[in-house]
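A quick write-up on the structure given underneath.
Heads up, one of the protein chains got dropped from this complex, but the rest are sitting where they should.
As written, the chains take the letters A and B, and residue 1 is the first residue of each chain.
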Amino acid sequence: MSTFDEQDLEQILRSRPAEPRQLLPLLQDIQARFRHLPKEALLATAERLSLPPARVFAAACFYRAFSLTPKGERLVAVCQGTACHLRGGQAVTESLEKRLGLKIGQTSADGRYGLESVNCLGACALAPVATVDGVVHGHLTPDAAAELI
Amino acid sequence: MFFANPQSLTDFVKSPKNDAKIARRLWVCGGPGCLAAGSAALLTALENAAKAAGLSEKPELRTDMTGCLGLCERGPLVGVEPEGHLYEKVVPADAEELIERTLKKGELIERLVNDPKNPGRQEHPFYKPQTSLIMRRMGRIRPDSLEDYLSADGYKALALALGELSPEEVSRRVEASGLRGRGGGGFPAGLKWSSCRLAPGEIKYVIANGDEGDPGAFMNRSLMEGDPFAVVEGLTLGAYAVGARSGFIYVRHEYPLSVERLERAIAQAEKCGLLGRNILGSGFDFHLETVEGGGAFVCGESTALMASIEGREGQPRVKYVRSVERGLWDCPTLLQNVESWANVPLIVEKGPDWFASLGAKNNSGTKVFSLVGQVRRSGLAEMPLGSPIRVLVQDVGGGARPGRTIKAVQTGGPSGGCLPLSELDLPLDFDHLPAAGAIMGSGGLIVMDDLSCMVDVARYFTNFLKGESCGKCAPCREGLGLILRILEGLCRGQGHPGDGQELQSLGRSLSLTALCGLGQSAANPLLSTLRYFAEEYQEHEEGFCRSGRCQGLFHPAIDPDVCTGCGACAKACPSSVISGGKKEPHVVDLDGCISCGACLAACRFGAAKAVRKK
Partner (left out) sequence: MTKQQFIHVDADATVKPMPQTSDLVSGTIDGREVAVPWGTTLLEAAASIGTVIPTLCHHPALPPDGNCRLCLVEVDSRLAASCLFPLRRSGFSVSTESPKVFEARAFVLKLLLSRAPNDEYLKELAVKYEAAPDPRLGDLADGCVRCGRCVRACQATGTEAISLVGRSQERQVTGPFFEPPAQCVGCLACAKVCPTGYIVFSEERTSRSIWGRDFEMVLCPICGEPVGSLQELARAGAAEELCPACRRRAMASALVSGPGLSL
């Protein structure tokens, strides 16, 4: 699914007007489609919007929503919000890192799992929480977190 | 449904509608907390149960999802209309009973309410001290229904403004209301409005800042998802007042549902003549769209946010010339927080005097707070400005959890400050908090108990802010990194005498020299903890953490006079070094103890304590 498809890219690029302000929306569409921003896609975006590649690359690196390497097929995101931190989020993070053999921000070599952090999910009453493919799991303990995988 | 003029809107609201026939309704909370706790599945279960009970043919008995009801701690929540009861921790297994007993017969299910003698939401200790203005439609309307919004006084203000008020008068009302920006420092909104209105320029913009990046804060999300039309109407009024024809709602990347709800609201409003060309036949055009953020905390800063809308990196610029004069694409721009915008229809409709009568001196109106952390009842609470912190923490929040004592309250998000117990009577407003070294911020209120180490808290926030620093100016880019390294050393037991003092000076210099609001306030967590909890810094310099938070900087000890022998600590201990008979005081065998603090967190009686290492 993450393989680069030029037709898909072309379709995405044509879906919005060629204005500089469409840079972020386009990068978001590309990220959603390819689970990362392939180099070819960034160059094509730069060309479509008549922007220097240097500026497109800077934007791609600046925003957390974007990734230059493919994200894992299954995404585990641990909340690092304040409430989660106070209620033992760090131990949950460590447990997940150990279980997956990954550090926050890494993707497994086979591309199956990705471990991320998220600043707050707004589910502070359930702290500490983590999501697996977007589904929230609350009141986690280190053991319960490891069992999510 | 199309409104060709203000009168047609008024006529529509007065006309009889299907909703009037609704006899009873179960409102499932669709706030972020309840959704995470499974309220969507609950709604499905209720709908299935209703269908099974043959209610699908009875439009007078309904189940619907509404916006955030506030009491996240006890979610998923279900409100019962018209009785006003609030059911807590409802699970799909309860669905059938809810339909059969409550929806059909109006019976109270006692086990699902907080207090069977006072089952109403209004009598609940969480809600009793609150004043509901911004949140008033939560539990009363479906967020994606324009009709519901209209029937709950929606668009009354716009009809009034376009029908009877000049742009100057709309602006004047906001000025006279004393509304202050709900996103941060409480800048007088009216000053922005009049400046932007008078600023020369053909093209102007209005922007809603919904990039709610504070961890532990979700009031803007709840508002955008629970009452999106209020934000849209507020922006429309603002555009009319200052002469803007385009507007943007910048929504945090992590809030896809907010984008969806807002876009649906915008589309409905456009279809019905409430947005787009010639709104309500007045000749006023206003185009509104959403922009999804890219996941950068700094984009909550207004100039960075505008850079982001323009399609660039979210880099703040120096604000010697303000955005109302030169903002988005160098045009005059009125940018406000989502909650500020939601206040606008109320002010325009009910008048500035009414609004100014709420709240406190120079702090009119209410504020939605997200009360989270080590407190019994987490959730969203709306209070008049100027309410003492204590009321929010003790009455609304229910105080500390069993066996714990509250140590500090952190307000204003990552760049806010930590206030000690002694400051708990401080009024929550834009003037008192800064004087005490904290800020209002967007209304985050995080309760910390004796298990929270204040050095660790400073380290946590500094680490967060360092990761979010855009790296443009030297003080924030390099200075935060330096501060973080020192704090990390302290938390690892590698502190040095004098670290606290050095941090004080670095923090002060950082506040003085940084380029934008993020950098200038980035030292607040550090400086406020140094101010109120200096002894904890001193202890960390010596290698001791009294809270049992920093691993290896303490020994656990169980007070035999307090220990009830419940065994919770022994169960929690990962190294199995705690022993003791049933109902006998337990003991820790320090040989093999890794000082992880699990026993301290497990003890509900406060018997397990952190002591200095020998």
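In this text, a contact is a pair of C-beta atoms (placed from the backbone, for glycine too) under 8 Å apart; a residue touches a chain by one contact, two chains touch by 3 or more.
Predicted, not measured: the structure shown is a model, and the values here were computed from it.
S.K.: Looking beyond the chains shown, say which of B:Gln268, B:Gln410 or B:Ser442 touches the absent one.
M.R.: From the options B:Gln268, B:Gln410 or B:Ser442, the contact with the absent chain belongs to B:Ser442.
S.K.: Could you tell which one of B:Gly327, B:Gly479, B:Pro525 or B:Gly580 touches the chain left off the display?
M.R.: Counting the whole complex, the residue in contact with the absent chain is B:Gly479.
S.K.: Where the complex has a chain not shown, which of B:Arg173, B:Arg404 or B:Lys466 is the residue touching it?
M.R.: Considering all chains, including the one not shown, the answer is B:Lys466.
S.K.: Would you indicate which residue among B:Arg245, B:Lys319 or B:His555 is in contact with the undisplayed chain?
M.R.: The single option touching the absent chain is B:Lys319.
S.K.: Of B:Leu506, B:Leu526 or B:Val588, which residue touches the hidden chain?
M.R.: For the chain that is not drawn, the touching residue is B:Leu506.
S.K.: Considering the whole complex, which of B:Val298, B:Val393 or B:Leu503 touches the chain not shown?
M.R.: B:Val298
S.K.: Tell me, which residues in subunit A touch the chain that this view leaves out?
M.R.: That gives, for subunit A, the contact residues 39, 42, 52-58, 61-62.
S.K.: Considering the whole complex, not just the chains shown, which residues of subunit B touch the missing one?
M.R.: 181, 183-187, 191, 194-195, 198, 200, 209, 211, 213-214, 296-298, 300-302, 318-322, 337, 412-416, 434, 439, 441-442, 466-475, 477-482, 485-486, 506, 509-510, 512-515, 517-518, 520-521
Here, only the chains that are shown with their structure count from here on.
S.K.: Looking at the complex, which residues from subunit B come into contact with subunit A?
M.R.: 32-33, 35-37, 72-73, 75, 213-218, 221-222, 253-254, 291-297, 308-314, 370, 372-374, 378-379, 410, 414, 444, 446, 448, 452, 460-461, 464, 470, 601
S.K.: Which stretch or stretches of subunit A touch subunit B in the complex?
M.R.: 19-25, 27-28, 49, 55, 58-59, 62-66, 80-88, 118-127, 129, 136, 138
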